[in-house]
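Pasting in a structure now, in structure tokens, and then I'll have a few things to ask.
In this view, the complex is presented without one of its protein chains, the others remaining in place.
Lettered A and B in written order, each chain numbered from 1.
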Amino acid sequence: MRHPLPPEIESLWTLFTAPVVWALHFLACYVTAAIFCAKPGLLGNDFFALRTLIAGITLLSLAMIVVAALLAWRQWGFGTGDPPHDDPTRRDRLLFQGYATLLLSGLSFVAVIFTALPAVFLTECLR
Amino acid sequence: MSAQPEPTRDKATEEAQLRAVWAKPTGWRYWTSVNNAQVGLWYGATAFAFMLFAGLLGLLIRAQLAVPQNDLLSAETYNQVYTLHGTVMMFLFAVPIFEAVAIFLLPPMLGARELPFPRLGAFGFWSFLIGGIFVCGSIFFGVAPNSGWFMYPPLATSEQAGIGADIWLLGLSFIEVASLAAAVELIVGIMKCRAPGMRVNLMPLFAWYLLIVAGMILFAFPPLIAGDLLFELQRMFDWPFFDPARGGDPLLWQHLFWIFGHPEVYIIFLPAIALLAMIVPTFARRPIVGYSWIVLAAVGTGFLSFGLWVHHMFATGLPQISLAFFSAASEAVAIPTAVQIFVFIATMLAGRVIFSTPMLFAMGGIAIFVMGGLTGVMVALVPFDWQAHDTYFVVAHLHYVLIGGMLFPVFAGLYYYYPLIGGKHMSDRVGRFAFWLMFAGFNITFFPMHLTGLRGMPRRVYTYPADIGWDWLNLISTMGAVVLGIGMFAVVMDVTLHRRGKPRGEVNPWNAGTLEWISEPEENWGVRSIPRIESRYPLWDQEALARQVNAGDWYLPDAKEGRRETLVTSVLDAEPEQVLRVGGTSYVTIISALTLGTVFVALTFKWWIVSLISGLAFMAAVLWWLWNGTGDIPEKDGKDIGHGISLPLYASGVKSVGWWAMFITMTGDGTAFASLVFGYFFFWTVHADFTGGIAGPGMFWPMMALALFALSWAATLAAREANRRGKLAVAWILLGSGALTSIAGCAAALAGPLTTGMDPTAHVYAAIVWTLVIWAALHGAMGGIMQLYCLARSLAGRLTARHDMELHNVALYWHFMLVTALVTFAVVGLFPEAL
């Protein structure tokens, strides 16, 4: 059977996937809004368009985090084993990585939503 | 795998050899030691001394503010005192104390003999000591920095700031370099020098935290270094980065400072919490509950802390939509912090807690820190911060966070780890007495400040009127400060006097489970032999481990070749990969630090000749250090480390620790560069026409420079390939011509702004273009020196087809250099054309 998910990567860096998505999302929101407000006209003058753009970036980021979470969930054996994953085996090391990555995906998911909240409540640059 | 003693070994000789190789030098040569146990101790003691000094300054502040209209200190003296109090506490205590603890503890905790670059660690310490004395000493001459610890221009760039501003900038830049050195050391140490079997899921939590913190330093400190550079260029050469009359903007400094400044709070906080993550399980008598949650909290905090910096700038008039993003991230960062606290609570709930003195400090710290966290949630809300910002409310908040989140945990760590220093114990009775004095004194001092601030008292005022309701609040704070001071004094007495004549106690009095408690304080070798780890708490789960390790039954129990050696293992599963030979006792670290320190001190006083000469001396010292101390070709290929494992003595490329160090250093360097590029675009957003009508460097010379640097990059890669295939002559030609091309590239880079006559003092556009171009040129020149270094090594036979780590590292440097050149010349050459 062909698996819908890509093959597993054996690396420490996968741990940081979801937080990196948060960081890019944060940067995109901040930089876009800053340029929109500092250079009137360059990115248009319609604040609603900016909010729509932020909403788009947010949905994309959340989708990427969900994919990261799915991959992590698989690495964690779909939750078949309980923590603490402290056996001196490669398998437990993988399970630990999967679990920690899954937790970080959750935090990043919430943090992305927090970061997007300003676009819900503010309707202009207000400077 | 179990430890089988091998019958043919003469353990007594082995042990004597090992002891001789790792022996610390005696007499005055003691100070040339580079061993982590000595350097860590010096580092810690120095940081502690700076803390006491800054604490006395704090008491002076409180004495001045005890009553309204007090004239104990003049306005000018007060401004120097409070600036130095903040500066010393942040830069000379809070950050260095964690580097100290890490250097001291990590090797035994990871089961390593030593960190991978001991001389770099010692160099960092000497830099810190010299820079620290320079900065602190200034107050005795009345020329200490006086513009607040965040040095906002235009005040700090003005005449009024005097030489104090230069002392601050140069003295601290020097110390920031030391912090980056520590970050390199710690990241490579934690990733590559763990005991075999210590997989990432078995790593002590302290190491997890430190790994994240060291990574944060790489991204947090360079923006400040870039900011310092711009600042000093303005102060020395009148380049107008922060002068609005010539297109500059004072807010750029605030951005760069706080991109550093906010993560720094977490750089301070996480290592202290890491100590609690070691202490709490020991006294709860069980493994930590929620190991993965701690990893989540550390990594999550590490990332989120970079999205908070503007919350120090809520009142600067940025668009509210921008403020709101940072407010949101500032709220979000409270989540991983809460996770951390609840992990400790859960661990205590699931264990049987022994309430010792370290636990007392730990719990007191948590109670204080949680309060600081809650007021942090408050000030992170924009409307509330408009009121609270720059008032005593913020003073209260930051002391609750730093003292609860850092000082109390560090004291807990002091009481907990003290037996590792010489096997003696601190006094339990004095500890409890000191704790209650400190806890009460702290709250009496800082709790009223919340109210003082909301009743309108701004921070950084040397005096205040009598009749607006601040007098009795301030008097209470001052009385509390005295109590806090007495508590600290009790601990100092305990550390310095009390231990004399005390018998050596047990080394592991708490019956802790982690590896550092195996170490024998009398020995300088870290661990007698390096064990295979099978648990997060090996001393609890691996029976007889301590005895086997100290009997030399495990890996690498000897030093037959008379060299200091430690194991390098793989990142994820810690499989043994290499025996690494590390640097030993040497003067070169002190000489390097002294010469570099002289450069910075001489720059402060604008003694150009002295700084040029000491700069050259520093370069010579570093080259001598590299030439004689690194990249040695071993006398044999491999070494048997026992239990049938034989490992290579040499590695190059990705497998070598030097390659990792280069990668990490250049990541930090790249961040500083990115900060300068941020500055360029920041000026673009501030002005309708950011060029100020000045002609740019044109397109020809920037593109020419880019092409030359790209050629030099290609030559380096080709030289590496040629050398690998044994075609030495080809490699020599490539390296030589590569160096020449780099020099031509530097010239082309500078030719751009030179030929169009850009005057860096006339307008900020010219200044920032010059800065970027000089940055790229200096890096190109450095790349050229590296190519020549490889050429010399190869000619001297110290670099061969198989032993080619220098070439790999230089090629890696050139990858970064290529990106730097690409960005620089695209930005200065193409971006203005695209407008």
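As a working rule, contacts are C-beta pairs under 8 Å (C-beta built on N, C-alpha and C of every residue); 3 or more make two chains touch, one makes a residue touch a chain.
Operating definition for what follows: contacts and distances are computed from a predicted model.
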The hidden chain: which UniProt name fits, "ABC-type antimicrobial peptide transport system permease subunit", "Imidazole glycerol phosphate synthase subunit HisH", "Cytochrome aa3 subunit 2" or "Metallophosphatase"? "Cytochrome aa3 subunit 2"
Missing-chain contact among B:V143, B:V377 or B:I645 belongs to B:V377
Can you work out which residue in B:G351, B:G668 or B:P702 touches the chain that's missing from view? B:G351
Across B:A20, B:A45 or B:A315, the one contacting the chain not displayed is B:A315
Looking beyond the chains shown, say which of B:Q387, B:N511 or B:S646 touches the absent one. B:Q387
Among B:S33, B:T46 or B:N79, single out the residue that touches the unshown chain. B:N79
It is residues of subunit B that touch the chain not shown, namely 74-76, 79, 147-148, 152, 154-155, 158, 160, 244-245, 248-251, 286, 289-290, 293, 315-317, 320, 323-324, 327-328, 331-332, 334-335, 338-353, 355, 359, 363, 366-367, 370-371, 374-375, 377-378, 381-391, 451, 454-464, 468-469
Tell me where the left-out chain touches subunit A, residue by residue. 82-84, 106, 110, 114, 117-118, 120-124, 126-127
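What we mean here is this: only the chains that are shown with their structure count from here on.
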Whole-Å distance, subunit A centre to subunit B centre, using C-alpha means? 28
Give every residue of subunit A touching subunit B within the complex, in rising order. 10-12, 15-16, 19-20, 22-23, 26, 29-30, 33-35, 37-39, 83-86, 88, 90, 92-93, 95-97, 99-100, 103-104, 107-108, 110-111, 114-119, 121-122, 124-127
Would you pull the subunit B residues touching subunit A in the complex into a rising list? 191, 197, 199-202, 287, 289-293, 295-296, 299-300, 302-304, 306-307, 317-322, 324-329, 331-332, 335-336, 533-536, 571-573, 685-686
